[in-house]
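These notes concern the structure reproduced below.
The other protein chains are all here in position, but one chain of the complex has been omitted.
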Amino acid sequence: MSYAYVQVAMSMFGISTNALFGQLLLGLINGAFYAVLSLGLAVIFGLLNIINFAHGALYMTGAFVAWMLLNYLGLGYWYALVIAPVAVGLLGIILERTMIRHLYRLDHLYGLLLTFGLALIIEGLFRNRYGVSGLPYVIPKQLAGGWNVGFMYLPIYRAWVIAASLVVCLVTWFLIDHTKLGSYLRAATENPRLVGAFGINVPRLITLTYGFGVALAAFAGVLAAPIYSVNPIMGANLIIVVFAVVVIGGMGSILGSIVTGFGLGLIEGLTKVFYPEAASTVIFVIMAVVLLIKPHGLFGKAG
Amino acid sequence: MQSSLSDPVPLESLREAGIPAPQRGLFIGLAAVVLLAPFLVYPIFAMKVLCFALFASAFNLLLGYVGLLSFGHAAFFGMASYISAHAARVWGWTPEIAILSGTVVSALIGLVFGALAIRRQGIYFAMITLALAQMVYFFALQIPFTGGEDGIQAVPRGRLFGVIDLANDTILYYVVAVIFMAGFLFIYRVVHSPFGHVLKAIRENETRAISLGYAVNRYKLVVFVLSAALSGLAGATKAIVFQLASLTDVHWTMSGDVILMTLIGGVGTIIGPFVGALILVGMTNDLASFGAWVTVIEGLVFVACVLLFRHGIVGVLSAWLKRPL
Partner (left out) sequence: MRLKNALIIAALLSLTAGTAAAEDIPIKIGVLNDRSGVYADLAGEGSVIAAKMAVEDFGADAKGFKVDILSADHQNKPDIASNISRQWIDQDGVDVIADVPTSSAALAVNEVVREKNKIFLVSGAASSDLTGAKCSPNTVHWTYDTWALAHGTGKAMVEQGGKKWFFITADYAFGQALERDTTAVIKAAGGEVVGSVKHPFPGQDFSSFLLQAQSSGAQVIGLANAGGDTINSIKQAAEFGITQGGQKLAGLLIFISDVHALGLQTAQGLVLTEAFYWDKDDGTRAFAKRFAERSGGKMPTMVHAGVYASVLHYLKAVDAAKSKDPKLVMAKMKEMPSEDPLFGKGKIRPDGRHVHDMYLFEVKKPEESKGPWDYYKTLATIPADQAFRPLDQGGCPLVK
């Protein structure tokens, strides 16, 4: 009965249920990128109280490291999936120790401005070296091709993106919410002085957290490389959408940022079917509505 | 106590002492520079500096005196330039009415943005303004009247009040100079009025301001709208000067540029934004042929400002001279 009703509604819009499932699946793929990126931002924000504006630039750097590994060293996708996050994580650690560290006692806005400057530098350097036309990165052989899943032709690589990012998100959530290391982290977020008094090296914990957060961004970058062209400006526009995702979800919980990321990907996917003109603005509209009803976001804590 | 971004120079005692004599000298000096500029440099360059100086001053009103970092000021600057260009070109309005209409529209957008954004502080405020401005950008890209990628071109400079022909660069320059000085003095008056003192109280300690009975959010909203309107004034004027309104003015990089100008010059200083605009406009002009290096240099300046001299050029100078500048 309800299924028939849905079908009637669909046909009113001239869209078959099959096409709808296809579009939802694609939305989920975009949501996977939002989730991994907003998760990284949330992890960093939790401990450093900094909104990492360089996140988009480091996501792009991850994709470029994958490209460079392939073209300069002949190391393929699977190596890149491990090496790129580690390399970018190290870069993050260097940035944290040399620059970001000096801002902890200042207004958090300085952190935003510093990372914004870093984003400009990183993007500018890649633009100088590689231009903005984008570089090709081929889908790895094992993941090439696609399945006919009935309602659509699903490229295997896209399915892999959903699976890989879900696993990474859930492992991160597990690490932070259910392990001893995670409990230190959470405690340090609440009261760094007290945790320090227990003999835990809080500054090192902060450094490693930043490194881990940006490694997540780089991981997303490697996942994106074969789908989108590897391009110095690929992170710049994405990061603003991810900011909106973060505002909608609120910086309350790790799980919250994952759910918001995937959820907004789905909503965006639906918009592309029913009203594609609004696809780029729908997330911002949702953000405005959420701010009116729940100023601290869906999962955010007041205060 | 964390030091605030808008915390200017440790000169509180001097700053509160009304309108001191040294600043009169400052205004006369600035007026002299503005008056003589078209004889020293390419007038169009000078006009560009003045438009951006007004934009940065308007931004500084919000950041420097209330402590709110907006990452979406391009929306006001850009939309005003579209409205003023459209009014002058399509409706054939005289330039002063066209500029005024752009300013009013920006004030209205500012009201909507402000009402949404002042619900949160700090970095959330920054992210929300950024996201709202991005929405305005997509709106400008899709709506037909802005001409999308092409922008609005061949905007007539027209005749001021229907009488004075603005086609001459020098005449136009002095019109822009008057607009700039008016906006600049208005901001100065606001900051040094009783209203401005409440703003500073909010910046220093919001909770205390609330407990003193001030409707803090209303103050914030008013100043947000003022800042938006003045940014709009700058954008609307720029459209008449360059006879063009384009997506560049409404893109988020423009919001980044205005932050940089204010930061280089000195947040919370009077002439800092002017100095910052002069430096950044001059720099992008001279480096235009270096392509993406401009972005790298801008980024380096950002990092250097945040790490090394947070008070900006004028802030450092002001501390050195022990005078508010």
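Per-chain residue numbering starts at 1, and chain names A and B are given in the order in which the chains are listed.
Going forward, a residue touches a chain if its C-beta (ideal position, glycine included) is under 8 Å from a C-beta of that chain, and two chains touch if they have at least 3 such contacts.
Predicted, not measured: the structure shown is a model, and the values here were computed from it.
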Candidates A:Leu185, A:Leu205 or A:Val273 - the one touching the absent chain: A:Val273
Absent-chain contact - pick from A:His55, A:His108, A:Arg127 or A:His296: A:Arg127
Candidate in contact with the missing chain, chosen from A:Met99, A:Ile227, A:Ile267 or A:Leu298: A:Ile227
Contacts of chain A with the absent chain, listed as residue ranges: 16, 18-19, 22-23, 26-27, 29-30, 127-128, 131-134, 136, 139, 146, 152-153, 155, 157-158, 227-229, 231, 234, 237-238, 269, 272-273, 276-277, 279-280
Touching residues (missing chain, whole complex) on chain B: 42, 44, 48, 138, 141-142, 144, 147-151, 153-154, 242-244, 246-249, 288-289, 291-292
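We take it that only the chains that are shown with their structure count from here on.
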CA centroid of chain A to CA centroid of chain B, Å: 33
Contact footprint of chain A on chain B as seen in their complex: 2-5, 7, 69, 116, 119-120, 122-124, 126-128, 130-132, 134-135, 138-139, 142, 252, 256, 259, 263, 291-303, 305-307, 310
Contact set on chain A toward chain B in their complex: 51, 99, 102-103, 105-114, 116-125, 127-128, 240, 243-244, 246-247, 277, 280-281, 284-285, 287-288, 291-292, 295-296
